[in-house]
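Note that one protein chain of the assembly has been removed; the remaining protein chains are unaltered in position.
Order of writing sets the chain letters: A and B. Residues in each chain are counted from 1.
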Amino acid sequence: MKLFKQVLLAGIFASGPLIGSALAQECAKEPVTVGFLPKLDTDPYFQVAKTGAEEAQKEIGGTLIQVAPSQGTAEAQIEFINSLVSQKVGVIAISGNDANAVAPALKRAAKQGVRVISYDSDVAAGARSIFVNQAKGDSLAEMMLQSAYDLTGGKGEFAILSSTPTATNQNTWIEFIKAKLASDPKFAELKLAQVAYGEESEQVNQQQALALVQAFPDLKAIIVPAGIGLPAAARALEEAGLTGKVKLTGLAPATLISKYIKNGSAQDIWWNVSDLGYLTYQAAQALAQCKIEGKEGDKFTAGRLGEYTIGAGGELILGPAKIVTPANLAEFKF
Amino acid sequence: MNILQNVAADSDSTAPIGLSKVVKAFSGTVALKDTSFDLRRGEVLALLGENGAGKSTCVKLLAGVYQPTHGSVEIDGASVVFASPADAQKAGIAVMHQHPGLFPDLSIAENIFLGHMPLNSAGLIDLEAMHAQAKAVLDTVGLEASATTKLGLLRTSEQQLVEIARALSLKARVLIMDEPTAALSQREVERLFKVVEDLRKHGVAMMFVGHRMDEIFRIADRIAVLRDGQMVGVEPASSLSRERAIHMMVGREITMLYPQREASLLPVALELRKLVVDGTDSEIDLHVRKGEILGIGGLVGSGRTEIARAIFGVDRPRSGQILVDGKPVEFRSPRDAMEAGIAYVSEDRMGQSLVMDFAILDNAALTVLTKASRNGIYRPQRAIDIVGDELKRMKLRFKGYDQPIKQLSGGNQQKVVISKWLATKPSILILDEPTQGIDVNTKAEIHAMIADLATQGMAIILISSELPELLGMSDRIVVLREGEKTAEFSRAEATQQLVLKAATHELENRTGADAGDAGQRSGWSRMLEHREFGLVAAMAAVVIPVALVNPRIFSSANITAVSMDVALLMVAALGQMLVMITRNIDLSVAAIIGLAAYASASTLSAFPELGVAGGLAVACCVGIAAGLVNGSIVTLGRIPAIVATLGTLSIYRGFNSLWAAGDQVSADEVPQAWLDMTGYKIAGIPLIVVITLVILVLSAFLLKRTALGRELFATGSNPDGADMIGIPQKRRVMLAFTLAGLLAGICGALWASRYATVDARVASGFELTVIAAAVVGGVAIRGGAGTLLGVALGAMTLLVIKNGLTLVRVDPLWLQGVYGLVILLAIGIDALVTRRAAHAQQRAR
Partner (left out) sequence: MTNFIRRLEFWDMLLLAASIAVIGYGIVFVPNFFSAFNLSQLAASASEKALLVLPMALLIIVREIDLSVASILALTSVLFGLMIEASVPLGLALPFTLLAGGILGAFNGYFVAYLGLPSLVVTLGTMAMYRGIGYILLGTGSINILPDSLVNFGIDNVPGTSIPQTILPFLILAPVFAIVLQKTSTGKRIYALGGNPLAALYSGIAVKRITAALFVLTGIICAIAGIVYTARLANARANNALGMELDVITIVLLGGVSVFGGKGKLTGVLLALVLLSVIRNLLALNQIGGDAQGMVIGLLLIGSLLFGNYSKPLLDWFIALPHQRKSNG
C-alpha cells in the first residue's frame, strides 16, 4: 500500500518537468490577472483598497482576484502566494506579514514567470520589483512623532502600540521614529517607554492600551500606527475615563476614529486608501506590460491619479499623507 | 408489554415479584436455565449457590439491569418488562447491589437520594428534608457520618452501609439484597438484621443473597439453592439443615475424572512468609514445591487474586517475604516476576490476558516478543515455532494463526492464554480460575495439561472456586476467607463440605473495622479545600509584590478592566465545567463565542431596532444551536467529545469566516446601548460583572440544588453506576453541551459589546485559556468533580497573574510560558493530593 502510494506520487513528480518548467518573465501584450494578497482577511482596510483596484480594473481591463490568510503570519501568506502562482496570475500584489519570511516564496514565484509588487507593507527588496507606499515612510513617521510632540507639549513619556511584531510597514515607521528621537534635538525631551503589539485584534489592542497606561503612570501619549488599534485604544481609554489624559495619535481609517477627532482627544494621519488600491493595480498592469521596470526614474501614467515616477529602491509613493481634522473629516470616505 | 404502574394492593394470593421460567443467555453461555421462584410479602427468601451458579444474574434480572432471554419477570402475577433499572425502581423494587454503583464525588445524602430526591415547591432539592431523611436512614443502618460527607472519603464497609441506606430510602415493596454483609462488621450486620425484621413486619418481600451460613439460616424464611444456573430446590429454612444445603449447592456427580498423581518430594519452589497484601491485615504463610499443585480455595473476594498479584509483581505486599527457590525476591513489575520464572494466568481473560483486536498468534506470542524477533523485526515464523507446539498440545481448534481471537470460543481463548504463558517456560505457574466459563471437554483437556506440567516439575498454584476441580487437581489445598488462611488440607483429607465450610464458616469473634476515623476525615476535607486556598494564595503572591512595584494595580481603572475580563472568562469557563464534569470536553467553545459575537453584532448593525435584547437573543440562539449540534454528535453520533468538538471547532470557525467574508462590524455600526451593556456601571460595578454574577448564582442553584445538577456530576463520577440506577445519561450529556453552548453564546454577546469591533477572528485561541481556567480551578478531566468557586478562582488567578505581569512591564508574550507553568503546577499538585489521599484510605481499610 505504501509502495503503491509512493509510486503514484513519484509518477506525478517525475512527470513534472513535462508539464511546466521555470518560465522567464515575459512582457504581456494585454492586461493580465492581478492577485492581491493582503495581510489579513478581516481587515477592512484591504477591502477598501480593493474597491480602488476594482475601479482601476474597470478602466483598464484585466482581472482582479484577492485572497487573504486568516492568520497574520508569513506561513499563512506563503500558502496563498503559491496558490496565486498556480492560478497563473500575471502579477502578485502583496502586503507583507513578514518581510523576510515570504521572500523565498516570492522568489520562487518570480522563477515561475510571475511578477511581484508590494503595497502598504513591503517585503524584502530583492523579492519584488516595486513597492507602492501610501506615503513616504519617514514622512509618516515624522508626522506621527510631530503629532505626539504637539499633543504632549514636547515633554514626557510616550508609547507605541503597533500591529504584529513582524509587520514590515509598522516596523519601518518605528525605526524611523526611534532614529528621529535619537538624532533630532527638537525631540530631546520626548522619551519612548515601550513598544507593544495589538496583533490586529480589538481585544488585544484595548488590553494593551490599558496595560501601557497602567504600567507607565507618567505616560502622556500613545502612537498607534495600526488601523484597528487607534479606535480600539480610544475606546479603551474612554471606558477607563482617561480620554484626554493620555493623548492618542497614529494612522487609522478616518471614519472609525471620527468621534475622537471631533472631540479632540485623538489625532489621525491618513490617506486615501481606495487610491492606494487604484495605484497598485495600475502599477501592476504597467509592470506586467513592461511599461515600467521598477528602476528609479521610471515614469508612467496611473489613470486618473496622473503621472508617477518611481523613486529609489523601487518605491512608488502615493502622495503625502494628511492630518485629519474636524474640518476635512468629510473628505475621507474611509 | 408495559410496566404496570398501579400494582394491586393487598392480594396475598399473588406474589409481589418473581421469576417465571426465565432463561438468560449471554452470547453463547447460559447463565440461567428455566428458573422460577417468587418472593412473598413479609418474608425473606435466601438465595444460595456457589460462584457462577447464577445468583447475581437473578438479582440483575429482578433489578431491571438485564432482560430475560426467555421467560419473564412477574409482578403480582402478571408479566412485566423492565427496560432499565429505573423501571424496576418505579415498580417498587429496591436493590442493594454487591458492587454498588456509588458516586465518590457526591455526598452521602446525594448518593442515597439520587434519582428520587425530595423536592420543595420550587422544584429545587429540599436540602433540609434530604439531610433529615438521610440522617434518619443512616441511624437505622448505624453509620455515624455526617450526611454531607463526600462518599469517596468513606471506607468500603461504610460505603456498603450507604448502599444499604439507599435501598432502604426507596421505601419499596420489594427489597433485594445481594451480598450486603460482605464488607460489614458484626455490629453492622446486627443492625441490618434488625432492619430486616422491621421490614418483615411491614410486609416487604425480601430476597437475600449470601454466603455465610449462619447469617442465612438466621434471616431466611425460605432458602432457594441454585446450582449451575438451575434451581435445585426451595425449602423452608426451618426444615433444611446446613449439611443438606451445602449438599444441594455442590452435590453433583463428579463425572469428570481427574488425572491421578503422586505427591511431590521436590524442593520448595515458592514460599510466602507472613505475607500481608493490600486490603487485609492477615499474614499468609504458604509454600509450593516443584512438581506440586497447590490449590487455593475460597470465595470471591477472599484475597486469593490479591496474593497472586503480589507474587506476580503487579501489587506490592505491605509486609512479609516472597522467596523463590529459597531466595527472597522483590518484584517491581510483572517483568521482574517473569524473569524469575513466574507466570500468571489471570482470571480476567478479556480484561487482563488478551488483546481482543489481535490475532491468535499475536496474543500467544505477547510474552515472548523479544524471542520471536530477530534484530527487532518480529518474525511470525519464529513466533509460530515458539508457541505452535504449545497450541498444538492444548489441542486448540482454530482456522489459522491469523484468525482474530474474538472469533474463538471462551475455552479456546483460554487455551491461547495458557499457551502464551507456557511459552515463557516458567518454573512457577499461577492459574487463577483457569476453566471459568469453559465447556466440559476443554476443561478436561486443560486439566490433563496442568497435571502433565506438574509431573514435569513445574510448581503450580491453582486458584479455583470450582470445588470438584480444586479437589480433583490439587495435591494440597489452602482455604482463604476474607484475607485469612483458615485451613489447609492434603489431597486425602479434603472434601467439598470441609472446603466450603472453611470458606464460609463464621468465626465467633469477628474483629470488624468499627472504630471511626474522624480525625483523618477532617484532615482530608481540609486538604480538599486547599485548592481554593491555594488559588487565593497564588493570587496574593502575585498581587502583593506587584503592588509594591506599581500601586496602580489597585486603581479603579485597573480593577474595572480586570474584573470585566474575569467576568468574560468566567462565563465561558463555567460552560466548560458543565461539560467536563460529565467526563467530556468542549474544544469548540471559542469558535461558538466568535460565531455568536459576529451573529449578534452583524444582526444589530443590520437591524438596530432589535436593541440589546434582540442582540442577546441572537447570540443565545446561536450558542444553543451550536451546543445542540455538539451534544448530538457526542451522544447520538457516538463520537468521543474530544474528536467531535475538534471537528466542530473548525466547522464553526469556518462558517463564521464564510459568513463574515472579511467584514468587520465596527463600533459605529451598532447601537450605543449595545456597547454600553458591558461598560455601564451600577454602583461602580460594570454591568458585565453583574450579569456574570447573576449567571453564577443561577448556575450554583442548578448544580447544587436541582436533581438535574447532581445527576450531571453523577454521570461523570461513575457512568456505570449512573446506568445502574437509571439516570438518562445521554440526555444529561446533551443538556451539558447545550448549556455550555448557551453560555458561550452569552459570552459572545458580552464580548461583542465589550470589544466593539467584531470580525471572524474573535476569540481565536481562547479555548485553551478557558480550559486552563477550568483545570486550574480544580475541575477534573476525569469528570465528576469541580466547584463553581474553584472555576471562578481559576479564571481570576489566570487573569490576575496576567495583569500583574503586565503592570511590572514583563513582555506580554512571556505570559504564555507562565500560564503553561501554572497549569502544570495545578495538575501536579492535584496528583500529589489524590495520591496521598488514596494511600491514606488504603491504610485505613
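Methods note: a contact is a pair of C-beta atoms (placed from the backbone, for glycine too) under 8 Å apart; a residue touches a chain by one contact, two chains touch by 3 or more.
As the structure is a prediction and not an experimental result, all values here were calculated from the model.
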(request) Check the options A:Ile60, A:Ala101, A:Ala125 or A:Leu305 and report the residue that touches the missing chain. (result) A:Ala101
(request) Specify the residue from the set B:Thr181, B:Gln436 or B:Asn656 that touches the hidden chain. (result) B:Asn656
(request) Would you indicate which residue among B:Lys55, B:Arg304 or B:Lys420 is in contact with the undisplayed chain? (result) B:Lys420
(message) Which candidate, B:Ala205, B:Ile219, B:Val288 or B:Leu366, sits in contact with the chain we can't see?
(response) B:Leu366
(request) Would you indicate which residue among B:Leu265, B:Ala492, B:Ala613 or B:Leu813 is in contact with the undisplayed chain? (result) B:Leu813
(message) Tell me which stretches of subunit A touch the chain missing from the display.
(response) 1-2, 5-6, 9-10, 12-17, 19-21, 41, 65-71, 73-76, 78-80, 82-83, 85-88, 98, 100-101, 103-104, 107-108, 112, 165-166, 197
(request) Can you list, in ascending order, the subunit B residues touching the missing chain? (result) 312, 314, 333-335, 338, 344, 346, 351-358, 362, 365-367, 369-370, 372-373, 376-378, 420, 585, 633, 637-640, 642-644, 646-651, 653-658, 760, 765, 768, 771-772, 775, 781-782, 811, 813-824, 827-828, 831
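The working rule: only the chains that are shown with their structure count from here on.
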(message) Centroid of subunit A to centroid of subunit B, CA atoms only: how many Å?
(response) 58
(request) In the complex, go through subunit B and note every residue touching subunit A. (result) 550, 552-553, 555, 557-558, 560-561, 565, 657, 660, 662-664, 666-668, 679, 751, 755-764, 806-809, 812
(request) Please name which positions on subunit A make contact with subunit B in the complex. (result) 41-44, 46-47, 68, 70, 194, 196-197, 201-203, 206-208, 210-211, 213-217, 228, 231-232, 235-236, 239-242, 255-256, 258-259
